[in-house]
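Omission of a single protein chain aside, the complex is shown with its protein chains in their original locations.
As written, the chains take the letters A and B, and residue 1 is the first residue of each chain.
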Amino acid sequence: MRANKPMLSPIRLHKDLSAIWDTRPGLQRLASVNHTTLGKRFIVTAIVFFAIGGGLAMLIRAQLATSQSAFMEAGLYAQIFTMHGTVMMFLFAIPLFEGFAIYLLPKLVGARDFAFPRLTAYSYWCYLFGGSMLIVGMLAGVAPDSGWFMYTPLSSRTYMPGINADLWLLGITFVEISAICTAVEIAVSVLKVRAPGMSLDRMPIFAWYMLIVAFMMLVGFPPLILGSILLEVERAFDLPFFDPKRGGDPLLWQHLFWLFGHPEVYIIFLPAAGLVSTFLPVFAGRPLAGYIAVVIAVIAMGFLSFGLWVHHMYATGIPHLGLSFFAAASVLVAVPTAVQIFAWIATLAHGTPRFSLPMLYVFGMFFVFVIGGLTGVMLAIVPFNLQAHDTHFVVAHLHYVLIGGFVLPMIGAAYYWLPHITGRRPSRVMSNIGFWTIFAGFNVTFLAMHLTGLKGMPRRVHTYLPEYGWEALNFLSSFGSFIMAIGFAIAALDLLLIVRFAPRSTRNPWKAATLEWAMPIPPPSYNFASLPKIFRRADTLEPSTMAAELAGGMGYLAFTRNGQMETLGVEMVGGNTEQVIVLPRQTYLPLITAATTGVFFLLMLFKFYWLALVAIPLVVICFLFWTRDTGLRADVGPVPIGHGIVAPYHSESADAPSSWAMAFTLVADAMLYASLLFGGLFLWASAPNWPPAELPALGVVLPIGVVAAALAAMASGILALRNVGGAVSIPALALCAACHAIALACLFTLAVTGIPSFTQHALSAVIMVVIIYLAAHHAMGVVFALFGVARMISGKVSARRTLDLRIGNQWHLYTAGANFIGVLFMVGLIAIAGTGAAP
Amino acid sequence: MIFPSGRLVHVAAGFSVWAIIFALIYGMQGVGCRLDWDKVIILDTISLQRVQLVALYVAGLCVLMTIYACLSKHKGRPEQNAPRRFVTAVAVYGALAAFAAGGLSFVGVMWLTAC
Partner (left out) sequence: MFPMFAAAGVSGCSGDLSTLSPAGPVAGSIATLWWVMAAGAALIFLIVMVLFLLVWLRPNFGRSFSQRAWILGGGLAFPIPLLVPLLVYSFQQGEILLHIGGPTETPVRIEARARMWQWEFIYLDEDTAPSTVGVLHIPAGALVKVTATSEDVIHSFWVPRLSGKVDAIPGHRARVRFLANTPNTYRGACAEFCGSGHAGMLFSVQVHKPEDYARLIKAARDTSLRASLAQVHP
């Protein structure tokens, strides 16, 4: 490769890039937006939460070790197991894989960072603040205590009047915001921000896994967010979504929770599997077998995992036919899992496997996860499930899956990438002892627990009588768990020692063939001094030679320009260079925005609802500040990227990452909305005490008015875009804002005049929430339209730079569609409310 | 049906339809029970509930089969470059898997207690 500009010396290039990309020292670390830094922060924070969750697990095991234990009373025990489950699922597992993905993905696909570095930072702060809220609450003795799935009515105000449940709902929603942001980030970045030439069929397999996981998160998390909002609204304002006396239904919560909760398990498993698929081939000495089969299997798992949720609800009295769909999907999902496992076996079979520590963890994963998968198939079988459900058999199963399918492979991955993260070489002896202690302790703990469950021990009991014959088994489990804890301590100490004291590692110590090793270790903040061109599948590269070439500036963007952070954007499928993405510099804005978001959640928690309402516009204002240093003030045209190639800046590109970000955000938004509409229909079909005594009367004028205004807003947005640069453009956008405002007014009037009392029956409550949902979208529509006006006035929009307007139009379009569906839904639900005999 | 060739969304086509059918069948099962369609006997012992669900099942399988057939027409087209060929292959096998999954997921409609 030859660059067209005079080449900078590697040292000079490094200095120039570092000056721009490095996180500044001292307090300025809080302004970091770098994916390497943030990835490490996610990982370390998640490990801290793992230690907390593990400590709680030890308390649980201490309590259950003997019958009639006097260690904890029921209330405290409930807080402990609820927090254990919550911390492990939401504050450890998800953030840990997010951390790995954030750290690794840009490096694996040959980019300098993600598409939206500030969003990564915001997501980290949301996670940290939300998680801390829960931990502080626990220390204050008000931890949530209705189990990690928070079933209503136990978690409703009547039975849990304290703030414990609010803490869960608000804290977890805060953390979910982080997860949604990360999902958008990952999906867009994998699709758009790769090295030139890295087409989809060359992409490292981990990027495929994470792409699919990101979509699963976008579709899977909104139902829980919606459920949490509804439950919080019920607790705070008495809207009876889950109260059977007023047309609500506790089962609605279960559906919403598990519609999230089951995919969640696969969302946790797949990234770990993706990491194994990345490093197992290295130790097999050949590329992953069945690349395409694995991609298809992961897609299949991604979808099938959304058809399993009712297998947590077999005992609720849903008709057998209904259960059968979920039983079938639960059994079917074992097939792509088997494809995945045999792809690994095939890789080893055709390679020349060598022994190494990460592989030892893969062995552990096989052993443990296969058992977990097999008990999973058993639990999918309805009759057996009715016995095993809610017993310690399930507790054993879920730990086999989570520890086998996640914790063990993640520790393996940690050992594998430790040289990359720290630049140091792993040791041998202590690491092996650590593994075997964990492995032995784990199996002693949880293998016995299957039997405890079959012998009838329900989960979540803090005490039991000696005559049930559970004592010996429980003691064994507790004994094993302390061995396991020692094992984790050894592994943690080992990792710590490596980080501090191990000798420096050579570059690419494992002889891997993926891009993340084509850079110095530990990696510089900008990853690649120049960006590679990819000619082959990205797990068959030669990182060592590439590293020298890229550091020497022989790739693309081997220079700095106007002090900008630049990386390349590609066309999605083929991977041809398409745009130069200019990334935002270090800033405190993510921290400030997350803190403002946190203020909103705290105000809600302490029941200052009116003030909380004020905090929402503040968050929006914070986000508006983010846009200050984006965009160009004049048309620039294509700029050189080296090797005589030119590409436009992303703000001039027709396919900029941010419009995909908006599209994917709207996917999540639509899923939230769909869950809400589903909820309404579900209540009609399943809840007792329908129809209500008094039906809402929406009339004709207002609904038509809302839809008309929404359509007009959309049309004027389109008009503004068509005539951009012309005289009608700004007035058209002003009109768009006005139409949104009119729609808002119509909705407000509708809510005030059309709905009897929204606390009296779930029907009114649901319609109220639909109206609020639409109103919020119109309010944001006003913001988008006015933002467009501001951008035009400031000269950041031109015929070539229409990105801001296009993003706004995506919003107007979605809002119009949501409105149309929403009005149909409301009218329809009221019309059918009175039909049929309630079950 | 006409599909442009080698589009990325196709990789999810088969299973997206599977998901929609899933939601539809499960939803209609609930609606049917709510409206007591299982007590509306149409023929001998066959209820309206059973009939509508079996119809959905069969229709769903037909749609899945059609998706598969349409996608596989693009397979091995010479004008596609390697990435597009890859995407097409994932889409085709994915659709086939979705069809198979559909066949098994909903067989219960044939005989299991519906309400």
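Just so we're on the same page, contacts are C-beta pairs under 8 Å (C-beta built on N, C-alpha and C of every residue); 3 or more make two chains touch, one makes a residue touch a chain.
Given the structure is predicted, the values throughout are model-derived calculations rather than measurements.
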Per the whole complex, from A:Pro10, A:Gly290 or A:Pro691 the residue touching the absent chain is A:Gly290
Cross-chain touch to the chain not pictured, restricted to A:Ile205, A:Met359 or A:Ala594, is A:Met359
Among listed residues A:Pro10, A:Gly456, A:Pro509 or A:Pro691, the absent chain is touched only by A:Gly456
From A:Asp113, A:Asp201, A:Asp249 or A:Asp494, the answer for touching the chain not displayed is A:Asp249
Subunit B positions in touch with the non-displayed chain are 104, 107-108, 111-113
Note that subunit A touches the chain not displayed via residues 73-75, 78, 146-147, 151, 153-154, 158-159, 244-245, 249-251, 289-290, 293, 297, 315-317, 320, 323-324, 327-328, 331-332, 334-336, 338-343, 345-350, 352-353, 359, 363, 366-367, 370-371, 374-375, 377-378, 381-391, 443, 447-448, 450-451, 454-464, 467-470, 687-689
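Note that only the chains that are shown with their structure count from here on.
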Whole-Å distance, C-alpha centre of subunit A to that of subunit B, is 28
Interface with subunit B, subunit A side, in the complex: residues 191, 199-202, 292, 295-296, 299-300, 302-304, 306-307, 319-322, 324-325, 328-329, 332, 336, 572-575, 681-682, 684-686, 835-837, 839
Residue set of subunit B touching subunit A in the complex reads 6, 8, 11-12, 15-16, 18-19, 22, 25-27, 29-31, 33-36, 53, 81-87, 89-90, 93-94, 97-98, 101, 104-109, 112-115
